[in-house]
Structure formats: structure tokens, C-alpha cells
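Part of the complex only, each chain left as placed.
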Amino acid sequence: MQDQSKKIAELEALLFIHGEPIEINKIEKILGLVSGEGEPLVNQFSEELRASGRGLRLVFDGEKTQMVTKPEFAKILEDFVKEELSADLTPAGLEALSIISYLGPISRSRLEYLRGVNSMFTLRSLMLRGLIARAQDPKRANAYLYRASFDLFKHLGIGGPKELPGYEKFNSLVKKFEAPQEQEVMVSGPLPTVVTDEKNAS
Amino acid sequence: MSNYELKTEQFSGPIEKLLELIEKKKLEITEVSLSAVTEDFLSYMRKVADSDLALKPSPMALRLLADFIAVASRLIFLKSKSLLPDEEINEDEEGELKDLEYRLRLYSELKPAIKALALAWRSVKPQYSRPYFMTHQFSSLEGAGEGAAFYPGGNVNLESLAEALNNLVAAFKDVEVDTQTIKEKVVSLEEKIKEIIARLSETASSSLKSLSTSKTRSEIIVIFLAILHLAREQLVHLEQEGNFSDIMVRKK
């Protein structure tokens, strides 16, 4: 077995055993790769899975990757797997989930600015359903950034955020739009406005 | 999710709603079109308030309403500019109106993305993954986990457990503070309503202009909302002669 294909075989075995999404730098550590070697390896494996008539594929969000079944086999497997995500989305949930998916990682205050409404409970219910994930904001203590979860990508049958319909278009449109005004402004009005909770306030 | 949360989740956010109203009238996003949809926005807001969540409002329902009021107050301010022409607009107020327009434009760019996701959600073909360490079974079903291998990790001790729980409880308190703030703001509206009733019982009739004399813009908007509320409760009668003339408030 050649060195590169041995590494891919190891990567496959690792993803198979672990099951959950796993960080690229963790993969590098376990497989004894040089830093920076992980991502091309993942991309190569992903490509091989797509090119060959395999039943599996990779989901990759730029940081973590996970091995999943291909969406075209959903029908055969659905009886086998308990799907918890398929319940309907509420209007507020859909609105918030779209903004987070296309513009994430995004802070709660930014999301609330865009929607004009306090989104604490909407975020909570999306997190309880596992559709979004949060991580510490590296720039602000005690604040979180929200992003689409692997479970959402799995559920939608896509390989990562970039496969969301029109992702590049919406993402760059909004980024371009936002650029001149660097605002983390909350609705500031005379009457009750979006209320910042301590955790999110800088 | 509790019932309260479920109900409030059925409403779109105020920015989305406002944009929808403007698009329905096939208008561009301008001050004029904002003025044109003010009535519709207020009546949608009334729907939010009147949905059964208003009978016994949860903190989330109050919060939702508060955010609608925040947007409504800007719309009303726009209207009041013409109602009270001698009122000066300062830079902040101008900035807030620009900000509202900016957000509406931004949101209109996002709207197709929301539709796209809704479509993707409805036509799902899920992919499935394996559970974490699937092949590592727990020892037995009943009392599973007991007697299996034990890997506590270096940081599990009495202090770290108590600290973790303490952090969680502290986060609960944030939620309570949040809720309290909303309540306080709602109280200021209530007070204003009482004030107007008191004033009307002295004079029997008044006008928006006289009620608003030497008041800050924030107060004027609260007064406006209070009057709308009283009119709906049929405690007062409102009269306006022309489109932009002063509003007369009479006790019933």
C-alpha cells in the first residue's frame, strides 16, 4: 500500500470508529501528519468517495469532518434510523436558522440586530434540536458565536455550509452590504428594545 | 419547548414583517413607504398582542411585543413628524430612521436565502452518521454504564462539579434579569396610560399636541401608544380632522 493511500485508509478507519465530527488538527495528531496535511487528505478522500460508487461521503465544515451515508440512500435507511429532526420549523426558527446558516458564525447580538427581535428562545430551541451549535467568541469573553450544526448538514443532505443553495451569493452580498457600517448596534429606541443579556453584552 | 415559546415562535420578527408589508404594496424602501405601511404594521402588532398569548403573557411574549413596539415607535415617529411639524429632528433620530432603512435593505438581500433554506428543509434527503464510538458498547442495558471501564479524566472533582453547576445557575439569573427589564419597561407604558386618564378626567378633552408639549420624543411615542390603547379599550374617543392635523382625545 502506498503511503498516501495508507493514510486515507487510516483516515477512513478513524472516521468510522469515531462516528462524530472530528477536528482536522486532531486527525493530524492521531495519524502523525504534519500540520496542514490534514485538510488536503480529507479533501482527497472526499473526492475519492464521490468519484467511486461508494455508499458513504464526507461532511466537512472547514474545521471538522464526519463520515455519513449518501443522501440518495435515505429512503432505504429511514426505517433503520430514528430521525429526530424532521419536525416542522416555526417561522421564527426558520428565519433565525437561515441567517445563522448563511452568515454564521454569528453573534446573538448581530442576529438580533438583523431580525429586530430578541432571539434568546429561538436560539435555545434550535440548539435543543441540535440544528445549530455554539462556540465561544474568540474576540469577546462570555459571548458565543452560532453556526449551523453537522446535524443540519446531515439532515439537508449536503456536504457543508458551502453547499447551501446560493451560499456564495448571499454570503458575499450581505458581507459587501455590511462592510461600510461596522455596527454591533442594538435597536436603540425610546421603548423597550431588544434586551441584551449579560452574557452577550461585551 | 413550552407552549408559550411555541406560540411566540409562530410570529416572524418585526423587520421581516415590515419588509413583507412593504413588498406587498410593491414599494421601495423609503420614508414614504414606511409611513404607508405603519397602519398595517400596527395592526399586525395588535394581532401579536391579541393572540392568546396575551391573556397570560409569558416573558417571551412580552419580549416579542416589546421588540415590535421598538420598531413601531420609529414608524410612529415618522408619522408624528408630519403631525407635529414644528418638532425638530435631531441627528440621533435621523440616524435611527436611516438605520431602519438600512436594516430593511439588508434583510431584503437575505430573504431569498430564507426561502431557499425553507425549500431545502422540505425536500430533505437525510444522510446518517454512526454514534460516537458505536462499537464500544455499554456493559449491560439495565444500569448500563455501571461497572464498565472507568475514565474519569483529570479534572473531575468535587470543586469542578460544584463550579460547573454554579455557572449554570448564574446563567439562569441572567434570564431573570432580562425578564425583569421587560417588565419595568412595560410598567412605564402603564403609568403613562394612568397619567392620560388622570389628565382627561380634569379637562375632559385634550390633544396629542398638548399632551406632548415639552416632552421628549420617547415620551411622545409612549403617549401615542397609550392613546391607541385607550381608544381600543373604548375609554377615549379620537378625532382627527385632516390627514396631518392634530389628534383630539376626548373622554367617553
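By letter and in written order, the chains are A and B; residue numbering begins at 1 in each of them.
Note that a residue touches a chain if its C-beta (ideal position, glycine included) is under 8 Å from a C-beta of that chain, and two chains touch if they have at least 3 such contacts.
Note that this is a predicted model, so its numbers are computed, not measured.
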Composition of the entire complex, counting every copy that the file contains:
A x2, B x1
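Just so it is clear, only the chains that are shown with their structure count from here on.
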Distance between the centres, which are taken as Cα means, of chain B and chain A, whole angstrom
28
Partner chain A, residues of chain B touching it in the complex:
1, 5-6, 8-16, 18, 60, 63-64, 66-71, 73-74, 96, 99, 102-103, 105-107, 109-110, 112-114, 116-121, 124-135, 171, 174-175, 177-178, 181-182, 185-186, 189, 216-219, 221-222, 225
Okay, in this complex, where on chain A does chain B touch?
16-20, 57, 59, 66-72, 74, 77-78, 80-81, 83, 85-86, 89-95, 97-99, 101-103, 113-122, 124-125, 128, 150, 153-158, 164-166, 170, 173-174, 177-178, 181, 185, 187-195, 197-199
